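The structure appears right after this line, and notes come after that.
Just one protein chain is left out here, and the rest sit where they should.
Chain IDs A, B and C follow the sequence of writing; residue 1 opens each chain.
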């Protein structure tokens, strides 16, 4: 197909594809799936961190956390807008989230059990997200690429804030240090799983790479993440909960153990510690907000009708 | 009317009136009003104290408070049963409570704001209640009299427990002593108002006294309460929040200031700090429990029907 | 200059006033932040987080100054995290549970409509420290009021159901509005530094009249008004807010965060 070939050549040349331009149906579908999944992750991702806003230990930390959660909602907004340029409405996307058809990042199905988790999420979860997202700034689809540029800037700020929380805590009391180690123990493996299973096991990878929707393999990114994170953990005086972890001078990176992928697939299948709570909270928010949304629509219609009536009267 | 005269003579002789015996309609109505009001007070009275069960400062205090609130529910039960002997159903009485037609003791419309309030309620509120209730043990209506005997025994136990809470607190830190004084400041006047307005202002008093439904005047009981309570407050090292309070050697009792009756009537009219919360909580409990009560009724009917069917089959 | 100002006004009354300002922001900010991730549309999640953020920022300023005035070494965090309910001076209005989203919005509107004229008056305070904080906060709060007023209008004059919910919220919250305008002895001692609460009523009423009329909502008749928050006698709700808010500071007294 010459049209498809021309499209692929544009992608290969590094041109950006823009909303009204022709694109293969598979490209569109893959993008919608990926962008909306990312958007949903931002929205659901408000919940585990939001869980500690009312308990943040200082006013400054509370303000920082509020701002962070607000940023996440903002990222959700950019991403839904990017998805909408592909011809799907936000309401449709919500519907897919609420019915369980669309996924969000499984990491948000783990609970936040101490204040150190807020630090760990910033450090590890945002860290892994950035690792995934930095290459997406060069994604072939223009609106997505631009959204990612904006998002990455804020995310790296969040990551530093998370690390700062932990830094302060490890310099504190024994109880605080224990909290931090405990948080690392719980978040380490789920963070590694954020890159997805090994590429051999991933169906969509090859085509997505060709379309420059995806730029690096899951394993590459995971390795990069481990190599970046281990020295940071050491600096904090923490132990990575992986007995197989060791420096491999030959490859210039760390060897590390295999995550428990059965857990990963369980959580994806809905069997994580908080899947029901997370989705339940979103569905509840949406359902209980129906009257609010309807009210605003009704008001807008009334106002428009009045304006028309006033115009007619004036004519 | 000779029947009424005979009735009055029985009362005057100190005989007990029992459920199936003749009684004047006014006697019945007055008793229903008074007993149900008392029952409602026990039920609503669970709420201010229940508010601190989950925050009781030790396991022992938590157990004592749970037992106390449970006793109150039990008192409610005796009293509803006593009222039922007068030909009114518990559901009717609830209906009157929920619709706002029946009253409950206004004291429970004040909030419990610190742990010292739990002590103060035991000491002052139960103390005032006992003062009111002790004479009712000799009430002319048998079932009410017997319920009161049982209740008074438990109430005086509660009062001692309340005083014990405060005793422990005033022996503690400055902050604890402040809490206790603050609780006394807030509960003192409402407790005095528990005896009702001065008898001159009370409509039903004279007839109730003649029927031995009421045995002492409001002012007598209030005086007795003050005389009993002031030395207890002194023993705790507390200051009664009444600048007019002073010992009157001539009358062998304390002179004290006039409660703010406008506040009393406001609270009775629904304008107290917690009227809406208290009644709202009870109505909510009742409404949300409808399916539960219906379920039990349905099961009882099914079981009875099955038993009948089995009997028929057996015959 | 500061020394002159400090001797001229009653420091205890000033401390109390600053707690009132800061505690209003802290407690309302807490309540608003409970919505994070649970709002009816994404834009509202963002907007509410923004309001909460502004209020927490203002809390830091007011309580920070309160600590300075008190002069006993307590900073804003010490005041926020180490006082029990009796020490809080916020309006009862700010501690009421969120209820439905309409209830939250109406509470915000009733508060904002008071908060803005309060801050405007404080911009002219004879104490430059108060004037400076007010000048910063007034811009944020003007936006809060614009937003809450606009939503009250749109939902009041929306569907039958949204109208009903907003009217219900207004009636439920009304008895908590009176406290905003009650003067006490402390207020009287701050002449020039802070406005008398009663002096703010006209501006508040003007905003209400305008917004409620456009929202087709009925202002309730004045009746019984709850009071106590400003002198530390709160509802039963505040204790639960504080148990949650202060947990880490209380459980780990030696920690720094």
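Rule of thumb we're sticking to: a contact is a pair of C-beta atoms (placed from the backbone, for glycine too) under 8 Å apart; a residue touches a chain by one contact, two chains touch by 3 or more.
Remember, it's a predicted structure, so these values are computed and weren't measured experimentally.
Wait, the hidden chain, what does it touch out of the ones we have here?
A, B, C
Looking beyond the chains shown, say which of A:112, A:140, A:159 or A:217 touches the absent one.
If we include the chain that is not displayed, A:112 is the one touching it.
Considering the whole complex, which of B:88, B:169, B:194 or B:221 touches the chain not shown?
B:169
Looking at B:27, B:80 or B:141, which residue reaches the missing chain?
Looking across B:27, B:80 or B:141, the contact with the absent chain belongs to B:80.
Since one chain has been left out of the picture, which residues of subunit A touch it in the full complex?
Against the left-out chain, subunit A lists 48, 51, 55, 111-114, 175, 178-179, 182, 186, 266, 270-271, 273-274, 277.
Suppose we count only contacts with the excluded chain; which residues of subunit B make the list?
Residues of subunit B in touch with the missing chain: 43, 46-47, 50, 53-63, 66-67, 69-70, 73-74, 76-77, 80, 115, 165, 168-169, 171-173, 175-176, 281, 284-286, 288-300, 302.
Please give every residue of subunit C in contact with the chain that is not shown.
Per the touch rule, subunit C residues meeting the hidden chain are 84, 239-240, 242-244, 246-247, 250-251, 253.
In this text, only the chains that are shown with their structure count from here on.
So the centre of each chain is just the mean of its C-alpha atoms; given that, what is the distance between subunit B and subunit C in Å?
From the centre of subunit B to the centre of subunit C is 37 Å.
Centre to centre, by mean C-alpha position, how many angstrom separate subunit A and subunit B?
57
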